[in-house]
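One protein chain is absent from this view; the other protein chains keep their places.
Here the chain labels run A and B in written order, and each chain numbers its own residues starting at 1.
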Amino acid sequence: MERLSLNDLGLIIGISLMYAAPLMYTALGGVMSENSGVVNIGLEGMMTIGAFVGTTVAYFSGSPWLGFLMGGLAGGVLALLHAIACVSFAADQVVSGIAINFLGPGLALFLSRVFFDGATMTAPIPLQNKIPRPMNNLFTKGSFLDLVLNQYATVYLAFLLVFIVWFLLYKTKIGLRIRAVGEHPKAADTLGINVFRVKYLAVILSGVFAGLGGASMSIAVVSNFRATLISGQGFIALAAMIFGKWTPQGSMWACLLFGAAQGIVVYLGGTDIKVSSQILEMIPYVLTLIILMSFVGKATGPAANGVPYEKNEA
Amino acid sequence: MMKRNRLKFTIISILVGLLVGAFILLAVGFNPLEAYTIMIRGIFGKPKYISWTIIRSTPLILTGISVAFAFRTGLFNIGAEGQFIIGALVATLVGYFWNLPPVIHAIVAILMACLAAAIWAGLAGFLKAKFGVNEVITTIMLNWIALYLSNAIVFWDKFKRPNSEASQKILETASIRLPKGINFLGDFFRAPVNWGFIIAILVAILIRHILKNTTLGYQLRAVGFNSDAAEYGGIDVKKNIVISMAIAGALSGLAGAVHVLGVTEEVSVLAAMEGNGFDGIAVSLIAANSSIGCIFAGLLFGGLKYGGYKIQPAMGAPSEIISIVIGIIVFFISMPKLIEMLTTLRARRKRGGEIESK
Partner (left out) sequence: MKNVDFQTKVIEMKGITKKFGDFVANDSIDLTVHKGEIHALLGENGAGKTTLMNVLYGLYLPTEGNISINGERIEIKNPNIAIEKGIGMVHQHFMLIDKFTVVENIILGMETTIKKGSFDTKCIDIESATREVEELSKKYGLHVDSNAKIHDISVGMQQRVEILKALYRGADILILDEPTAVLTPQEVEELIQIMGSLTEQGKTIIIITHKLKEIKQAADYCTIIRRGKRIDTVKVNDVTEEDLAEMMVGRQVSFAVDKKEMNRGEVVLDIDNIVVKDNRKLNAVKGLSLQLHKGEILGIAGVDGNGQSEFLEGLTGLRPIESGKIILNGENIANTTPRNIMEKGMCNIPEDRQKRGLILDFSIAENMILENYDKEPFSKSGRLNHENIEEHAKKLIEKFDVRPRNEKQAAGSLSGGNQQKVIISREITNDPDVLIAAQPTRGLDVGAIEFVHKYLVEQRDNEKAVLLVSFELDEILNLSDRIAVIYNGKIVDILDRKDADEKKLGYLMAGGGVDDEKKQA
C-alpha cells in the first residue's frame, strides 16, 4: 500500500466537501422544522423533488442558478403540504412525512417521464450550464489547494447557510419565536405569538433548504436526475441533524463526517486496495449507529418536537 | 362506532387519492378513465392477473402486519425494508447451500429467515431499550446496512451466479411453489402461485390472537399505550420492546423468505431500496394497524402496483402515478382531524337543514 500523499488527502477532503454540501442544506432544513416542533421525516422526498426540478429547470432554461432556486421552491411546495397536515390538521407528523416520501420521488419520476420521453433519468445539463466553480483556475490544477478549494459555488453557499441559520435561530426575533414554539407552544401562544404562522414558516423553509440540497446534488455533484440519485440522503441528513443535537453548527459537523466517509469510499475505489465497495458504503450507517449508541441516545430535541399543537382544547 | 368511522375515513382517503391521481393524469394529458380501466383490467382481466396480484400482495401483507404489530406496541418499524432484505437473503442462502428433504427444507429456510430478521430488528429494539435511541433512526440505518450487506454477500463468488447480477437459484426442495401443471381456473396457475398467501392469512389470524388473547399481547399493548403505567404495573418494559421489535422483524423476514422461496428464487444486487418494507408502512396505515385489515390493504396495494405498471406500456402514462396516489392516501390518513372536521361540518349542516325544514 502506498503512502497517502498530500494530494491524496486533498482529493479526499475535496470529495468529502462536495458530498457533504447537499447533506448540509437538507440537515439545516431539518434543524428549521424540528426547532419549531415539527418532525420532518419527509426531507428525503423534499430533497428528491428538489433534485429533479433543479436539474430540469437548469436544463431547459440554461441557467443553473434558476434551477437551483426552483429546486428549493419545489421542496418548499412539498413542505407546504407537510405543514398543512401537521400544523393545521394536527396530523401524525411521522406519517405525513412518510406520505411526503411517497409523493416526492413519485412526482419526480412521473414528471421525468412526462418531460423526458418516458425516461426515469433526465437529460444531462451541458458542462457550461452547471453551477460554476468560483475558484477554478485560481490554483495549479491538481494541487492540494485546488483539490480542496476548487468547489462548486453551492458548497460555499452551504457553509454560508449554516451561519445564516445559526444567526437566524439564536440572534433574531423570529429565531427566538421559532425555538419558543418548538419548546412550549402554549407559552408562546399566551404571549400572543401566532404559533401556526411560525410553524408554517419554519416547515416551508425546511423544505426549501432540502430542495436546495437536492438541487445541489443534481446540478453540481452530478449533471442530471435519476431514480437512485437521492436514495437515502434525506434520511442521512435527518440522522446528521439528530447527531448534531438539532443545532446548525452540530449538524454541519455531522454532515462533514458523513461526507468524509463518502470521500474515503470514492478515494479507495480509485486505488488498487481490495475492499468491497459494498462494505465501504455501509460505513457511514454503521458509524451513525455506533455514535447514536454511545452518546446521542440521551440527547433530546426541542421539548415539544413532534407534538401537534391544538388550540382551544378543553 | 369508532371502527366504522375509521373505515369510512380510510375509504374516503383512498377515493381522494385516486381522484387526485386522476387530476394529475388529466393535467399532463392522459385520460384518467382509460388509465384506471387499464389498471382494473390488468388486475381482473384474466385469472393469471388475479394470481399475480395475489402474489405481489403477499409480501406487502406480511410487511404490513410487521409494521402494524410494532405500531400496536408503540414502536415505529421503518425497518421492515431491511428486515425483508435480510429475510430474503437468509432464505436464499439456506435454500441454496443446505441440502434437506422437500417441505422440511422450505420450513427450515423460512424459520432461519425469520430468526435472522428477528435478530436484525431486535437489535434496534435493544438499542432503544438499552440506550434510548429512537427506533426510527436506527431502523433507517439498519435498512441501508442490510442492503449493502446483502449486496456484498451476493457478490461473494461462491454464491453469485456467473454473468448475472444475482445470486444462485434456490434448490427445488426449498421452493414453496405449487406444483406445475395444475390446469383449472383457466391460466390462474400459470403464474408462480405459492403457499405464501395462505401463510400470510394464517399469520394475520395468529397475530390478532396473540395481541387479543394472550398475556404476551396484554403486556405488549400495555407497553405500547403507556410504558410508564406498564412499568408501574410490574411489566418489564425493556424486554417487551426487544420482543416486539423481534416479532415485527420476524414477520418482515417471513415476507422476504416467502418472496424468494415462492417467486424470485434468488436475490439480486440492489441499486436502491425496492420498497417492500416502505409499502408495508402504507399498508399498515391503510389497515388502521389491524392485522386482518392488512390482508385487504395489502391486496389493494398489490393490485394498484401490479395493475398500475400496465398503464406505462399500454398508454405511455407514467406508472409512478401509483406512488403519487399512495402518497396522497397516506397523506390524508395522517390527518384524521381533517375528515373529522368535514364530517362534523356536514352533520352540522344536516342538523341546520332539519331545523330549517321544521
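We adopt the following convention: a residue touches a chain if its C-beta (ideal position, glycine included) is under 8 Å from a C-beta of that chain, and two chains touch if they have at least 3 such contacts.
The shown structure was predicted, so the numbers you read here are calculated from the model rather than taken from an experiment.
**Student:** If I consider the whole complex, including the chain that's not displayed, which of B:Gly45, B:Pro102 or B:Gly233 touches that chain?
**Tutor:** Reading the full complex, the residue touching the unseen chain is B:Gly233.
**Student:** May I ask which residue of A:Val94, A:Leu109, A:Ala180 or A:Cys255 touches the chain that does not appear here?
**Tutor:** Final answer for the missing-chain contact: A:Ala180.
**Student:** Specify the residue from the set B:Leu216, B:Val269, B:Ile292 or B:Ala314 that touches the hidden chain.
**Tutor:** B:Leu216
**Student:** In the full complex, which residues of chain A touch the absent chain?
**Tutor:** Looking at chain A, the ones touching the missing chain are residues 171-174, 176-177, 179-180, 183-184, 186-193, 303, 311-312, 314.
**Student:** Just the residue numbers, please: which parts of chain B touch the chain that's not shown?
**Tutor:** 213-219, 221-222, 225-226, 228-234, 236
Rule of thumb we're sticking to: only the chains that are shown with their structure count from here on.
**Student:** Quick check: how many Å separate the C-alpha centres of chain A and chain B?
**Tutor:** Distance between chain centres, rounded to whole Å: 28 Å.
**Student:** Within the complex, which stretch of chain B touches chain A?
**Tutor:** That would be residues 24, 28, 76, 127, 131-134, 136-138, 140-142, 144-145, 148-149, 151-152, 155, 271-273, 278, 281-282, 285, 312, 316, 318, 320-324, 326-331, 333-335, 337-338, 341 of chain B.
**Student:** Touching residues of chain A toward chain B in the complex: what are they?
**Tutor:** Within the complex, chain A touches chain B at residues 41, 81, 85, 89-92, 94-96, 98-103, 105-107, 109-111, 113-114, 118, 227-228, 231-232, 235, 238-239, 242, 276, 278-279, 281-282, 285-286, 288-289, 292-293, 296-298.
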